[in-house]
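The complex appears here minus one protein chain, its other protein chains still in place.
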Amino acid sequence: MTNFDIAVIGGGLIGCATACYLAEAGASVVLLEGGQINQGASGQNAGSLHFQLEHRLIQNLDVQLRELEFYVGLAKLSIQDWLTIDSNLGCDTQMVIHGGLMVAETPEQASLLERKSAIERSQGLSVEILDGAEARRLAPYLAESVVAALHCPDEGHCNPRLLTPAFARKATSYGARIMTGTQVQAIDRNGSAWTVRIRKSSPEHSASDVAPKTIRCQMILNAAGAWAAEVAALANLHLPLFPIGLTMNVTEKVSPVITHLIQHVGRKLSLKQTDDGNLLIGGGWSSRLRQKQGVWQSQQAAELQLDSVVENLRTAADVVPLVKNLRLIRSWTGITCITADQLPVLGEVAKAPGFFVAAGGSGFTYGPTYARLMSELMLTGQSSYPLAPFSPARFAGLNAFMGQS
Amino acid sequence: MPRDLSGNIHRSAPVSLMVDQRPVQAFAGETLATALLAHGISAFNHTASGQPRGPYCNMGTCFECQVQIATAANTEFRWVQACMTTVREGMIINTGSALLKHPQMPGQAGSHSDETHN
Partner (left out) sequence: MKLTTELLIVGAGPAGMAAADTATSLGIAATVVDEHAERGGQFLRQPPTGFKMTNWLPGKTYQPAKKLLARSQQLRDVEWLQQATVAGIFPQHGGSSSEPRFRAVIDTEDGSRQISARSVLIASGCYDLPVIFPGWNTPGVMAAGGIQVFIKSQQFVPGERILLVGSHPLQLVIADQIIQAGGEVAGVLFAQKQSRALALFRQPMTLFQQANKFKQLIGTMARLRKAGVKVEFGRTLVKANGGHELHSVTVAPLDQQRRLIKDAATDISCDRLGVCFSFLTSSELARQMEADCVWNARRGGWLAHHDEWMASSVSGLFVAGEITGVAGSDVAMVEGKLAALGCALELGKLDATTAEQNARPLRQQLQQFHGFAELLSQLSWPGDDFFDQLMSDDSIVCKCEELSAGALRKLFTDNPNINRASSAKLLSRAGMGLCQGRYCHHSLTRLLAQLRGMQEQEVAGFTARFPGKPLSIAHLIESASPVKPE
C-alpha cells in the first residue's frame, strides 16, 4: 500500500505517540524512521518529567516571561497524561511521580528559585520553597551546601527505553505501518496531497511486503527531532530548529535512596535513580556535534567530551555526596533539538498546508501531550489546549519565500 | 581447597584478612580470589535476585568475582574485583552482597521507598 492519510516522519517519542493517537482515531498512518525506533534523543535522554521551569528556560527570565506562562499551563495537562500512560499503553513504562527538588547552593540562586516559583504558582503548578534543613529532611542524601530547594510534588520520571517502543507497539496494533531503516529523500506537493520519496537505508529483514518507493498522503507530520530542519528542507521549508549535543552518565546500581528528581537552578544538573537502581546523571552538558567544513554531519553521533563528563559528575557529587562512592558504568551522547526561542514548534506550516511540525521544547516530558494535541489538530483542525503560542506561525517570516507552488 | 600440591613453590609472608567478620589466612602476593577460594568461599557476591556468583574469567573482564572491601575509614565500602586485587594485611572484606554498603543508603537512613507507582 502506498497511499496513506498521514505520513509521520521520525520514530522517536513524538512520532510514535502521534502515530498511535492518529491510528487509534481511524486514520491510516505510515511512520518513516531512518534508523531504529527510539534511536535518537527519545531513547538517549534522562527520562525526567520536569514541570518546573528548568535552568535553560530561566536564563533569560525577563525576556521569555509571556511564553513561559503558556508553557507552565501545558505542564498541568501533561501531568494528567502521564498519570494514565501505563493504563493507556497497557504496559509498565516505569512511570513514577515522586516529586522533584530544584536546589540552590547560594543566596542568589535561592532568590532565583523564589522568582520562578511565582510564575509557576500563578499558572497553578504546585510548588513550595524549602530551606536547606527542610530539603534534607525530605531528602537526606542532599549535601550540606544546599541552602534552598523548590519542591514540586508532580515531577518524576519515566523510562525512555520503554516508552517509545510501547507507543510503537500500540500504534501497530491500531493499524499504523512502521517502516524502519527507511530514509526520506524528497517531499513534494502534488495538488492537494503530498508525495514522499523513500529509500531503504539498510537491509530490512522483518518486513513481509516489498517496500514501496513513494508514499502518497494528505498530511505529513515532521517529528524528526534533531533532524526536523533537514526534513523540512526536503519540503523547501525553513524551520529554526537546531541540533544540540548533550551528555548522559549512568552509575552502577545502589539500593533505593534517591527518591526525587534532582535539578539545580544555577548549575547544569539532573539526577535521578531508576527503577533498576542506577543513578542517571545529566542536565545539559554539551557533547560535540561532528562538523565537516562547517556542515553538521547529521548521521554521526555527537562526540563525547571528557570535560563534560567530569564536570557533570562533579556537580552531581557536590549536591549528592554519595555519588562519589559509585562507579560510572557508561557515558553517552544524544542529539536533541532546540528552537530559536527554547519553546516547541507545534502546528501547521501556513506556507505548506498539510505539513505539520512537532519538535523541540522538552520533547520527552511533554511528548505524549504534544502527540495527543497534534493528533487532534491534524484530524479536526483544533486542539483541546491552545497550541497557537507554539505555532510555526511565529517564524512565518522565514518561509515567506519558501514552500512549493 | 589445598593451595598447591606440587611442592614447587615457596610462598612468602602470611597475610591476615577479615572476611565476613571471620579471620582468613592468605599469602603476600596472592589475589583475593585465590585467598577466598582456598578458604572454601565460592560465592563472592549475589545478583539482584539473590543468585550467588563467583570467579569466572580471573583476569578482570567479567566482574563476577566482585567483593566489597572497607575503605580506610572502615565505615564505607567499595567494590573490587577479587581476581585483580592483591591481598593486604588487615583487609576487611564482605562477600555475598548485591549492592554497595554505604552509611547513607537504606536501611540506616530510613526507608524512603514509598514511591507512587502507577
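In order of appearance the chains are A and B, and numbering begins at 1 in each one.
In this text, a contact is a pair of C-beta atoms (placed from the backbone, for glycine too) under 8 Å apart; a residue touches a chain by one contact, two chains touch by 3 or more.
These numbers were taken from a predicted model, which means no experiment stands behind them.
Considering the full assembly, A:328 is the residue among A:328, A:379 or A:398 that touches the omitted chain.
Interface note for the absent chain: among A:68, A:95, A:158 or A:178, the touching residue is A:178. Set against the missing chain, the residues A:103, A:168 or A:258 yield one that touches it, A:168. Within the entire complex, the positions of chain A that touch the omitted partner chain are 11, 36-39, 43, 161-162, 165, 168-169, 178, 180, 202-206, 250-252, 276, 301, 304-307, 309-310, 313-314, 317, 323-332. Along chain B, the points of touch with the absent chain fall at residues 1-13, 28-31, 33-34, 37-38, 42-44, 47-49, 51-64, 66, 78, 83-84, 86.
Heads up, the rule we're going with is that only the chains that are shown with their structure count from here on.
Averaged Cα coordinates give chain A a centre that lies 42 Å from the centre of chain B. Those residues of chain B that touch chain A in the shared complex are 48, 76, 78-79, 99-100, 102, 104-106, 109-110, 112-113, 115-118.
Across the interface of their complex, chain B is touched by residues 83, 85-87, 95-98, 139-141, 252-257, 259, 277, 321-322, 325-327 of chain A.
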